[in-house]
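Note that this complex is displayed minus one protein chain, with the remaining chains in position.
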Amino acid sequence: MISAHSAPEFKNSVVRWIDRRLPIFTMLHGEYIVYPVPKNLNYFWSFGGMAMVVLVVVVLSGIMLAMQYAANTDLAFDGVERIMRDLNYGWLLRYVHMNGASMFFIAVYIHIFRALYYGSYKNPRELIWILGVVILVLMMATAFMGYVLPWGQMSYWGATVITNLFSALPVIGEPIVTWLWGGFSVDNPTLNRFFALHYLMPFVIFAVVLLHVAAMHQSGSNNPTGVEVKSQEDTITFHPYMTAKDSFGLMVFLFVFAFFVFIAPNYMGHPDNYIPANPLSTPAHIVPEWYFLPFYAILRAVDFQFLWLVPAKLGGVLLMFSSLLVLAMLPWFDTSKVRSCRYRPIYRWFVLLFVVDVVILGYVGGKPAEEAYIVIAKLATLYYFTHFLMITPLVGWIEQPRKLPNSISESVLKSV
Amino acid sequence: MDDNANHDGNDDGVIRRDFLAYTAVGMGAIGVGSFLWPMVDSMNPARDVLALASTEIDLSAVAEGQSITVKWRGKPVFVRHRTAEEIAVAESVDLGDLPDPEADSTRVQNAQWLVLVGICTHLGCVPIGQKDADAKGDYDGWFCPCHGSHYDTSGRIRRGPAPRNLEVPPYQFVSDTLIKVG
Partner (left out) sequence: MNKLLSLAAAAALTLTSFTAYAAGGALVPPEMPWPSVGYFGAFDKASLQRGLKVYTEVCSGCHSLRLLSYRDLGDLGYSNAEVKAYAAEYEVLSEPNKDGDRVLIQASSADKFVSPYANEQEARALNSGALPPDLSLIVKARNRGKGNFFANFYDMLRGRGYASGADYVYALMTGYGDPPADVEIAEGMHYNKWFVGNAIAMAQPIYKADPAADGTPGTIEQQAKDIASFLMWASEPRFEERRAMGTKVLLFIALFIIVLYMLKRRVWRDVH
């Protein structure tokens, strides 16, 4: 869907000089100025751009923080407090960075919901979707390692619990965990390597985001009708239409971001992380950051042996990783020819039910591992997989979709 | 913010020279600037660094003719207990002979005690001459081995590439044997 427009004439001679040798301006012009997008995109389509902006903000603030941080178990906690207390605007950088991680997940989760609801993962956009799941996994790893760096109680015990997941693997489990730690518990070597990797990973994310966006520009944006663009009448240029619309959406999003940073910076954190790490005492109730809770619930839901073969510990770990795997394979579970849930009277309810299910998983993930919550977690986990493995293919076969509009223009005119 | 100042792909000219668009771009620029400034400023000295900016030096143990080196703001400070002979030499120099003319009397508070920042004004090496065994240069003060600058017994540059005399830090005598630098 690279624009058919001919190369633009640049007025600025420097731009012209560079462009003749390296056509980046022609490329930018083609991909971000005259790039045609469906004219019926709603604000759900703004969240990808928002996620990109938050990523940049988090990386920039992170680089500045890394200049002040010392990855050493004796210095990390007090050093982070030095950033908060003594550094010029240190509190701002740190609060932007830690709330930025949460805002990144908020944007990405809404972005994922949009893809689910409007069927953006379907042919020919499967690869965009899979790259997106890869980004999600990378984000999770990055956020997890970043949470360890302040070396508070939740940092320490979060790192201990999550790295111990790998001990579930038969035979090689224990050696792998020792290797991950570089010792016999989470300690200085662990903190050092987590810092190095936490600094590295965002650049890997950038690379995958680049592929994600490049693949998206290949097939073009999906749209709320799920009907492909048929003529130029269905599209508008990216600039000024989408730039204006996305800027507005972005600013509303940044307002929420700024609210958290300035008014409620610790709301999405855990108070125990203001207690220095103590390897001799686990807090009464440890929980991961909110964005991990649904997956954490799936992990804890398995407290039984599976098929007399897989012990509970391994079962939980496998199931948790499978939950991301089935997400990535969604394009092949969905048997419907229709993309958008606008024209899928049955499946749309199941998508919303799925969201409710994930919310429930998140809720019980934050609760103590007590009987009632475990039962709910098991049921919700069962439903999570049922949604992908059974409901999605079955509904695709059974459902009678509503009549699709002939084109995007037709649907827009009708609704006006 | 996404707006591009030199775009020319607008056929209809709807937003060209549009007041709203200019306002938006202007506010975006202010917003980005206000986000970048804290990042730049965070690299300036922090409160704890500024708070440590003074150091007290006990002079009681420094015998005549000896020098000590003390750290102040991460830099060496030279304190020399000058002999009467060294003082006389420093005071008798003809200012016209100096690349950076400065009378010895303006460089000391008490002629016995010479206090200097021990950083060569050329490119920041630490000159030698603090220990008895050190080479002290042709003017019996300090000698910078990096690029060969010679300083005299008042810490003034006499020969070599350094442009200025060794800097005198702000200090005061708290008592006869105690000075506070910074």
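As written, the chains take the letters A and B, and residue 1 is the first residue of each chain.
As a convention for this text, a residue touches a chain if its C-beta (ideal position, glycine included) is under 8 Å from a C-beta of that chain, and two chains touch if they have at least 3 such contacts.
Just so we're clear, the structure is a prediction, and the values are computed from it rather than from any experiment.
Student: Can you tell me which of A:172, A:359 or A:382 touches the chain that was removed from the display?
Tutor: Of these options, the touching residue for the absent chain is A:359.
Student: Decide which residue listed in A:18, A:176 or A:244 touches the omitted chain of the complex.
Tutor: From the options A:18, A:176 or A:244, the contact with the absent chain belongs to A:244.
Student: Give the residue, chosen from A:126, A:187 or A:272, that touches the chain omitted from the document.
Tutor: With A:126, A:187 or A:272 as choices, the missing chain is touched by A:272.
Student: In the whole complex, not just what's shown, which of B:48, B:64 or B:85 touches the removed chain?
Tutor: Only one listed residue reaches the unshown chain, and that is B:48.
Student: Determine and list the subunit B residues touching the chain excluded from the picture.
Tutor: Per the touch rule, subunit B residues meeting the hidden chain are 14-15, 18, 20-21, 23-24, 27-28, 30-31, 34, 47-48, 51-52, 61.
Student: Since one chain has been left out of the picture, which residues of subunit A touch it in the full complex?
Tutor: Residues 39, 42, 44, 78, 81, 84-86, 90-92, 95, 102, 105-106, 109-110, 113, 117, 236, 240-241, 244-245, 247-248, 251-252, 254-255, 258-259, 261-268, 270-272, 274-275, 284-285, 287-291, 293-294, 342, 348, 352, 355-356, 358-359, 362-363, 366-368, 412-413, 416 of subunit A touch the chain that is not shown.
By our rule, only the chains that are shown with their structure count from here on.
Student: Using mean C-alpha positions as chain centres, tell me how far subunit A is from subunit B in Å, no decimals.
Tutor: 49
Student: Within the complex, which stretch of subunit B touches subunit A?
Tutor: Subunit B reaches subunit A through residues 1-4, 6-10, 14-15, 21, 24, 28, 35, 38-39, 41-44, 46-49.
Student: Of all residues in subunit A, which touch subunit B in the complex?
Tutor: It comes out as residues 8-12, 15, 29, 32-34, 57, 60-61, 64, 67-68, 82, 85-90, 92-93, 237, 239-240, 243, 246-247, 250.
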